[in-house]
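== subunit A ==
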Amino acid sequence: MEPFMMAKNISKSFVLHNQGGVELKVLQGHDFSVASGECVVLSGSSGSGKSSLLRSLYGNYQVNQGEILVKHNDAWLDLARAEPRQILQLRRHTLGWVSQFLRVIPRLSALDIVMQPQLDVGIPHQQAETKACELLTHLNVPEHLWHLAPATFSGGEQQRVNIARGFALDYPLLLLDEPTASLDEHNANQVISLIHRAKANGAAIVGIFHDTWVRDQVADRIYPMQAAH
Partner candidate 1 sequence: MQRFNQHLATLDADLGYNFGYLDEQTKRMIRRAILKGIAIPGYQVPFGGREMPMPYGWGTGGVMLSAAVLGRDDVFKVIDQGADDTTNAVSIRQFFAKVCQIDTTTSTDAASVIQTRHRIPEQALKHGQILIYQVPIPEPLRFIEPRETETQKMHALAEYGPMQVKLYEDIVKYGYIATSYAYPVMVNQRYLMDPSPIPKFDNPKLNQSPALMLFGAGREKRIYCIPPYTEVASLDFADHPFAVQQWSEPCSLCHSTTSFLDEVLIDDQGQRMFVCSDTDYCQQQQASKQEPCHG
Partner candidate 2 sequence: MDNLAYVLPQTNPLASELPLLQAEQLSQWFAPGKGFAPLDLSLYRGEVLAIVGESGSGKTTLLKALSGRLTPQQGQVLYRHGEQAANLYQISEAQRRNIMRQDFGIVHQHPMDGLRPRISAGGNIGERLMEVGWRHYGDIRAQAKSWLSAVEIDIDRIDDLPITFSGGMAQRLQIARNLVTHPKVVFMDEPTGGLDVSVQARLLDLIRKLVSELQLAVVIVTHDLAVARLLAHRIMVMKQGEVVEAGLTDRVLDDPQHPYTQLLVSSVLQQ
């Protein structure tokens, strides 16, 4: 199967300049790829670098070595060396990110938050709103909350708003950082169905899932990880 994204020999370490220059190696020599319609789950114990790898794939962490090639507009873009605005464009159209933590923007309503990524790529307001409403309903966010800013929502509600935002666009490549953590079984199943739907639409998915039962339902392949030394 033709990969949609390839990470080649990537390594990452943190140098803590203000703490005596300690170097923490978090990733070492990872080769990794994911194809369209495939879901790869990163697996390993706490501290094995799952989250760092996922963040590196999003361009949020800067790898020290290696290439991260993503297919974008029929060309390969190397995330490890791309210009910031290339990464931004990639994120706008190609690369989606869903985490459990919502970064609340003051005064923006839940509905607006979910609609934003669609509006950013020029989807008409009406269409974006329909999609947003559908996702919020699917994830059981009570309708009376839609027009409120999520700052006052419960943790679970904020998490589901953020998941809705992540799935609002059909990104060809989706990175999932424990999207089901701390959700009840019903809502976790709703998220799983969204993942299945994205896969069926041809999305390449890389994720971290804490719960084994969720992982078993979505994973096509497991990428095992161990702490770097």
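If you want to know what made the cut, all candidates are chains of the complex that A comes from, given by their letters.
Criterion: a residue touches a chain if its C-beta (ideal position, glycine included) is under 8 Å from a C-beta of that chain, and two chains touch if they have at least 3 such contacts; residues count from 1.
These numbers were taken from a predicted model, which means no experiment stands behind them.
**Q** Of 1 or 2, which one touches subunit A within the complex?
**A** The answer is candidate 2.
**Q** Would you mind writing out the residues of subunit A in touch with candidate 2 in their complex?
**A** 2-3, 6, 14-18, 33, 55, 59-62, 69, 71-78, 83-89, 105-108, 120
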